[in-house]
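Here the complex is missing one protein chain, while the rest keep their positions.
Then we have chain A:
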Amino acid sequence: MSVPAVHEFGYWWHRYRRTWRGTAVISIANPLLFVTALGFGLGRLVDERNSAYLHGGSYLAFIGPGLLAASAMQMGFIHGSGPVFQSARVGGNYRAAVTTPMEPSDIFTGHLLFTAFRATLDSAAILLVLLVFGAASPAALPGAVLTALAFATPISAYAVSTDRPAKLSALFRFVIMPLYMFSGTFFPAEQLPGPLRALVWLSPLWHGTELCRGSGPIVIHVLVLLALIVAGYLAGRRSYTRRLTA
């Protein structure tokens, strides 16, 4: 990592300092709503049936890490799409940075560093709420950050080169939402019918969710997420350079 990347981090940090209060409220309130509605509301219904898929645990304990990982995915999308797209447009921040000694790869790295920072902070806030209700373990934090980056990195690489915001909303509708529904967030993936159960291995969110739950082959989950980050980083260095220095 080159040092100039720190200055791009500094730009986003500077902007964040002005708005962090608002985002902090959302970071706490959002998981609070979900945990209350799903964990206590829906959870009471589920726990009465005593489902074998939960292996004797409560639904609250199941959905807690699931919500954490799913929020991390959403953070990855939110930070990797809109801000990157806006900054790469004519008149955007990247366009200013590239006229200075900053190179496109510095800009990319610095922005990713900030996303990692935000994901850590916001995941910690969610985790704090979950901990209060006994719905997750502190050991889930690295899994959440890894999940956020596994989405943010390739999405940034794509968003910098796209010319229309509609493509980013399509990405959300056709990739992020289905993953959200079928990656073991709300119900165990083992419940899915046979062929779909195998497909779940392709979902980065499922690996992230399992990692946050501390279940399954942890090394493989970590490797899958790391592979996405590395592939996204290599692709992003290219696409940032192509877009910002044509």
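By our rule, contacts are C-beta pairs under 8 Å (C-beta built on N, C-alpha and C of every residue); 3 or more make two chains touch, one makes a residue touch a chain; residues count from 1.
Operating definition for what follows: contacts and distances are computed from a predicted model.
Q: Name the absent chain as its UniProt record does, using one of the following: "RNA polymerase subunit sigma-70", "ABC transporter", "Acyl-CoA dehydrogenase family protein" or "Sarcosine oxidase subunit alpha".
A: "ABC transporter"
Q: May I ask which residue of A:Ala97, A:Leu112, A:Ala125 or A:Cys212 touches the chain that does not appear here?
A: Missing-chain contact among the listed residues: A:Ala97.
Q: I need the residue numbers on chain A that touch the omitted chain, in ascending order.
A: 3-4, 7, 10-11, 14-15, 90-93, 95-103, 244-246
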